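As you look at this complex, bear in mind that one protein chain is not there, while each of the others sits in place.
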Amino acid sequence: MKANYIEDLQNWESEFSFYTEIPVRFSDTDMFGHLNNTKVFVYFEDARIQYLQTLTKVMEKAEQNPDMIPVVADLQCDFVKQIFFDEKLKVYVKANSLGTTSVDLHYMGKNEKNEIVFTGRGTVVQINKRTGRPVAWSEEEKKVFLQYA
Amino acid sequence: MKANYIEDLQNWESEFSFYTEIPVRFSDTDMFGHLNNTKVFVYFEDARIQYLQTLTKVMEKAEQNPDMIPVVADLQCDFVKQIFFDEKLKVYVKANSLGTTSVDLHYMGKNEKNEIVFTGRGTVVQINKRTGRPVAWSEEEKKVFLQYA
Amino acid sequence: MKANYIEDLQNWESEFSFYTEIPVRFSDTDMFGHLNNTKVFVYFEDARIQYLQTLTKVMEKAEQNPDMIPVVADLQCDFVKQIFFDEKLKVYVKANSLGTTSVDLHYMGKNEKNEIVFTGRGTVVQINKRTGRPVAWSEEEKKVFLQYA
Partner (left out) sequence: MKANYIEDLQNWESEFSFYTEIPVRFSDTDMFGHLNNTKVFVYFEDARIQYLQTLTKVMEKAEQNPDMIPVVADLQCDFVKQIFFDEKLKVYVKANSLGTTSVDLHYMGKNEKNEIVFTGRGTVVQINKRTGRPVAWSEEEKKVFLQYA
């Protein structure tokens, strides 16, 4: 079964380069004995923030101007394999396509056997916290995203 | 902007009847000052479990037979409005369509002003924990789902 | 076994009047099949904030003056009984003793059978976020705390 945001799995997989390593915490599990599925979105978040910090310094800008924040407009995840306590996951992120004020980020999680354990995507919009309005990416930010697209 | 799993918003909204009230915990917020978006999936989970308990006693069966569990195959959420500490949300759940071994659950969150704050969906598959294989819904379970579809 | 902050259990128990009801979320459990013990501190937090809101409007003041926040200086918990998914707990809070800039809050959790499931305590200090310095309670705040001490 293939997620509708993936056209060709091998192509899609090969386009990722950025990743971050995330260890599964004991408190990330639930009474079914495996990773609680809501925690995958926590992993997305950590990987996304590190990705954005690496690429565009969006977070640093947010610190200088506390009104500017990257906001998650939507998120989705397909759970491919069960994940257990003590696994160390690699969570990959890429900018799949770029809008004027938004970016469509894709996610891929792999376990230590290099198996895909989840895939996902979600739109991030840069907004002004005070006005609630989207703010366009600068030319420099676009350039950096495109290098990784 | 409308999520791709909603054809007609008014229709879609009118089909919900089950909901559960969920208070936003302080620890559900993050340093941006609002609800951390990953927590919405925790709310989905609580609403989903209560919905399944109410409808089909899936959870009780799981307790009798610890090998049978409802597994979330995929999840998605569209974040419509910011949510803040101390809000009390109503999280609605409905069975949007029914497969042999799965059900497509839809979610809608409303704040105290009766505004939609998020919408979402996700497939739940009933699997045998030991074999990892999907297990078909019983006729009785189907009947109960259909009453609420 | 009695915690060292409890002299006489019956006395101690009888002094509580404020409580808040907290349902155990599914994601609050862990792979041992019961409530993850770290979540009890989340319950303390929710009960504490509601208690402080009720008593002294500390949180509302914090919203008016974002520099003033109640800070938890220390926390401790004794886990008396196991807690499971779907239980509805009553979490009690009382001001056990009052300092110039701090208050020693005590906590007691009870399950639906009215059994004590955990006890705890912790010091809350009111600090100025900008200076990092403690700020004395106003006479009005002291009066309100003492009514409940």
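Read from first to last, the chains carry the letters A, B and C; within each, the first residue is number 1.
Methods note: a contact is a pair of C-beta atoms (placed from the backbone, for glycine too) under 8 Å apart; a residue touches a chain by one contact, two chains touch by 3 or more.
The structure displayed is predicted, hence computed values, not measured ones.
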| Which residue of C:Ile6, C:Leu55 or C:Leu75 touches the chain not shown here | C:Leu75
| query | Taking the full complex into account, what residues of chain C touch the chain not shown? | reply | 1, 3, 32, 36-39, 41-42, 44-45, 69, 71-79, 129
| message | Applying the definition given at the start, please give the residues of chain B touching the unseen chain. | response | 26-27, 29-34, 36, 38, 85
| note | Residue positions on chain A contacting the omitted chain are 25-27, 42, 45-46, 49
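Just so it is clear, only the chains that are shown with their structure count from here on.
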| request: Rounding to the nearest 5 degrees, give the angle of the rotation that lays the CA atoms of chain A over those of chain B. | output: 180
| query | How many angstrom between the C-alpha centroids of chain C and chain A? | reply | 36
| Distance from the mean Cα position of chain B to that of chain A, given in whole angstrom | 22
| said: Quick check: how many Å separate the C-alpha centres of chain B and chain C? | reply: 31
| note | Listed in rising order, chain C residues that touch 2 or more other chains are 26-27
